[in-house]
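Before we start, here is the structure in question, set down as structure tokens.
Every protein chain except one is present and positioned as in the full complex.
Letters A, B and C mark the chains in the order given here, with residues in each chain numbered from 1 onward.
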């Protein structure tokens, strides 16, 4: 059993309203020194078998078709160390 | 300038309706070999200065009080390599 | 001078900038007008107007302003009938041509409403496409000086069980639901229709209605030399400027400019703040003219405001606050970033204006000034990049008399009547089949995702045939009234396919009846005309017939068209959708407590059939 992580973030040119709202709120809450915040999604995918190339290819396909909306989002797949 | 990542996931005992919905949809979409999916949030926090201990302590406080609701969520802070 | 201008001021001049001076010196430089959707003769007209080749920024402006979407170049000759055949109406306060029409509903109140399409974006990215459709129509209503009070949505999808419908429908409904709910606008009705003809071209038509005091109508105009031009709301980013990339990359060799997103992403929270901010600005009476930023963004707002005002405007384009600092002037001009407005404010009121924006956390920037030069002049860090007569972009776009003729199979189609079908012998099976059809099924899956109660004035919403709203606590200090308004949207693409003239009339008649049965007096009409390509003479015939039918019916029923929207190019390959005119009717009830519900309210009620 292995765990694969899929991180999904809005493409840099797409408006991240949530991230901006958080960044704007930070100074008011007493946090300084943050220039920007972006908010995305993190998926933990538990595989039944090992995270071999074939499995990773499957997860990438899953990310491409289901987990991310590639019109507005980028994704990155990594294996939990 | 450094980027710090805050991953926020639901505590294991809390029902993750979104993750379950994805896991249930996978076989229908032709993906097999996945035993579970959990969905959480990923924040990319851009610091104005370096990610030194003081800055990381600030981000951890931010995660604890704002980015995560510790009643239902756990968080992890890491520096982007 | 802004901080950024200072920064740039110290640097060498931008070698990639296409200035007016440079345009004069390089008359033969090839320009990507065709890539921007302009025809050669249109491009040559621009050269004639300017007496030189346009700069790339000017080309950006003309190409968006003269697009079908903004100039109505194919539909204009037909839409004129809505004016020439318009019935006398005492209720009409603002007719077609403004952001939305305004009607007098009595007791000093006026209502403004309009329906608009966001079909193509909703196919590409259903959630954001539909959401920004709602956002856009709401800003139209705000720009008239009104408080938006409700929305409706008329939707068309492919077959309910088609694969792509499963992608498009949930996304569209979620987008409308999220954006509308977040704005606090009750959704008081709409339609969901399935037909295979919409599989590659779903229709997402959103209607918004707003209320204002009759003497507080705002118009999109920039009068008064010396008055300030303020851009406020969201920052400008690279949204929906896929087309602009050919301009930027023509002068600017950079990967990041070659690939710009074509989808716009909305921020309903920002729009909610904009609504409250605008209303406070109106209350404080610090707005001379106002325009929302729609499809053609800064290009449209500046040219239209200037054209309808004193006639001139100076803009320092580098003052536009950006979300992405790498944007080029051409891209800023074409950006479709959402949740932005432009206002004209007197110098005396500017501080009060800015204070209200600050209260609502709305970024606001003075980017220019009204002039009496008759020219719209834009500079970029001191260099002139636009110098045009604004009316030529805003009002004098091309007008086409597109050829049209009846589709080849039209007679045969009509001759093929149900009489040909075998009589069903099993009524039970027929009934079950009907009941099971998606078009007759409950729409609750959709409507339960919409807030119909917010603002506390919803008298009727689903499952009623028309939405009814009480008019109460709309604006602070305004007198209360017993009046209410009723609204319905209807349309039937199958009828219109068989006979576009009668089909459009039936759509009007249905909406009119739905409003009338609540007890309301129908007053005015808005419409969204969804058709295939105007370059196809058969589609153009459908369009000509439908507009003629609607105009004739409006005259007979005595309700003027106050505004609307045309959506062309709804086709997959060469196959157009059914012609789908969607008609919205607004009516007024003098005492809203007397509204009539549909359905039985008690035992022993009599059933009476009216009409033939």
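Basically, a residue touches a chain if its C-beta (ideal position, glycine included) is under 8 Å from a C-beta of that chain, and two chains touch if they have at least 3 such contacts.
By definition in this document, contacts and distances are computed from a predicted model.
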**Protein name, per the UniProt record, of whichever chain is missing from view ("Phosphoribosylformylglycinamidine synthase subunit PurQ", "Spermidine/putrescine import ATP-binding protein PotA", "Simple sugar transport system permease protein" or "ABC transporter domain-containing protein")** = "Phosphoribosylformylglycinamidine synthase subunit PurQ"
**Request:** Taking the whole complex into account, name the chains on display that the unshown chain touches.
**Result:** A, B, C
**Complete:** Missing-chain contact among C:148, C:268, C:560 or C:576 belongs to C:268
**Fill in**
Cross-chain touch to the chain not pictured, restricted to C:457, C:489, C:530 or C:547, is C:457
**Asked** Tell me, which residues in chain A touch the chain that this view leaves out?
**Response** 17-18, 21-22, 25, 28-29, 39
**Message:** Even though one chain is hidden, which residues of chain B still touch it in the full complex?
**Reply:** 13-15, 17-18, 21, 66-67, 69, 71-72
**Message:** Touching the absent chain: which residues on chain C qualify?
**Reply:** 174, 177-178, 181-182, 184, 267-270, 272-273, 360-361, 447-459, 470, 473, 592-593
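The rule is short, and it goes like this: only the chains that are shown with their structure count from here on.
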**Request:** For chain A and chain B, let me know how many angstrom lie between their CA-based centres, rounded off.
**Result:** 9
**Asked** Using the average of all C-alpha atoms in each chain as its centre, how far is it in Å between chain A and chain C?
**Response** 34
**Item:** Whole-Å gap between the CA centroids of chain B and chain C
**Value:** 39
**Fill in**
Residue ranges of chain A touching at least 2 other chains are none
**Asked** Can you list the residues of chain C that touch 2 or more other chains?
**Response** none
**Asked** In the complex of these two chains, what residues of chain A are touching chain B?
**Response** 1, 7-9, 19, 22, 25-26, 29, 31, 33-49, 55, 58, 61-62, 65-67
**Fill in**
Residue positions on chain A within touch of chain C in the complex are 10-11, 13-15, 17, 21, 24, 69, 71-72
**Message:** Please output the residues of chain C touching chain A within their complex, sorted ascending.
**Reply:** 124-125, 128, 234, 237-239, 260-261, 263, 265-267, 269-270, 323-324, 337-338, 361
